[in-house]
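Only one protein chain is missing; all other protein chains are in place.
On to chain A.
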Amino acid sequence: MTTSTTPPKDASPKPGAPQSAGALLLQNARANMRQYGMLVALAFIVILFQIWTDGTLLLPNNVSNLIQQNSYILILAMGMMLVIIAGHIDLSVGSLVAFVGAMSAVMMVKHDMPWVLALILSLLIGAVAGAWQGFFIAYVGIPSFIVTLAGMLLFRGLTQIVLEGQSLSPFPEGYQDLAKGFIPEMGPYTQYHNPTLVFGLLAILFLLLREWRTRRQQVAYELDVLPQNLWILKCVAMAAAVTAFTLTLASFHGVPVVMLVMCALLIGLGYVMRNAVVGRHVYALGGNKAAAKLSGVKDKRVTFMVFVNMGVLAALAGCVYAARLNAGTPQAGLNFELEAIAAAFIGGASMSGGVGTVMGAVIGGLVLGVLNNGMSLVGIGTDYQQVIKGLVLLAAVGFDVWNKRKAGR
């Protein structure tokens, strides 16, 4: 959430006045502890593995790989975050990933359908699957845990029926680019990938503009803000981070196609959740369903929409995953639902709903992704990887619980 707790104004401090910068920073960090905490943890994990792998982790090709490898989990995590904020859970997304992958394979491989059409139909299948589950959850009133547990079995079974137990391949190149492709190079030869530099520049402008606008608003409403010099430092740090990331990508093949898709989702969903009425209604519903209903929130419709959204995102993840494997296989997407749920919780969701941000889901997903990638690079076996990921999930949520108890009375 974007709420920020501010200290009581006992001595009516002027906005922006240097009112113990350290205390203010701490206050700010406290308010968004889980997200800041996870950002710090992410940075820590990155640095740890960067040293441990002798710099392999942040080599341009590995960064590209990292993004492509985790794209489908991140897409699922964003949808899952909405589901969890609304106070539900979706266990079926892993099976849905497999089913949609299988359907797209059947359309393209068996029926020679153009890949664009197949992609659109796949997303539609996801929407229908989401609507099917959303109907039972919102309108019939069956708990989401049960409905999606049934969905998990149902879609897995359908996958095997559709594929007759076989893998189907290969896919057209255009489709494969969804997962493996990069934005094509344009313009004169430089040392770097030109479009990527442009994207990076746009991203920096976008971030700075947003920072500036929020700050201006906070000042206008006499909220406590970071002192000017600290704020400038924050902006410079953000710009530097984006620049470093851009240059890394630009010195390899550039921006992966799937990364653009994810950025669009992150910005779009984030905006909807913050600023659109329906997004606010999702938070209200998760925070207190009875109160939301009595405030005129159309609880059934909102819940339904959240599951349709999840269905579409699961379908998108299914297409990306199939494109990455270049095959539709019966075993695709196994345990993806658990990874997505873990990412959402690491990224600040609450079991009881009402709390969380789309950005948080991405951060949580990246924590898991970097851990996976880093541990593989240093040669830790999948057995220990699972153990460590389990402990990280426990530690992240445990830290949050502990922190809340300390802050509350």
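Here, a residue touches a chain if its C-beta (ideal position, glycine included) is under 8 Å from a C-beta of that chain, and two chains touch if they have at least 3 such contacts; residues count from 1.
Everything that follows uses one rule, which is that contacts and distances are computed from a predicted model.
One chain of the complex is hidden; its UniProt record names it "Sugar ABC transporter ATP-binding protein", one of "NADH dehydrogenase subunit E", "HEAT repeat domain-containing protein", "Sugar ABC transporter ATP-binding protein" or "Transglutaminase family protein". The chain that is not drawn here is touched, among residues A:N288, A:N326 or A:N403, by A:N288. Even with one chain removed from view, chain A keeps its contact list with that chain: residues 1, 3-9, 217, 221, 223, 271, 275-277, 280-281, 283-284, 287-288, 290-298, 354-355, 409.
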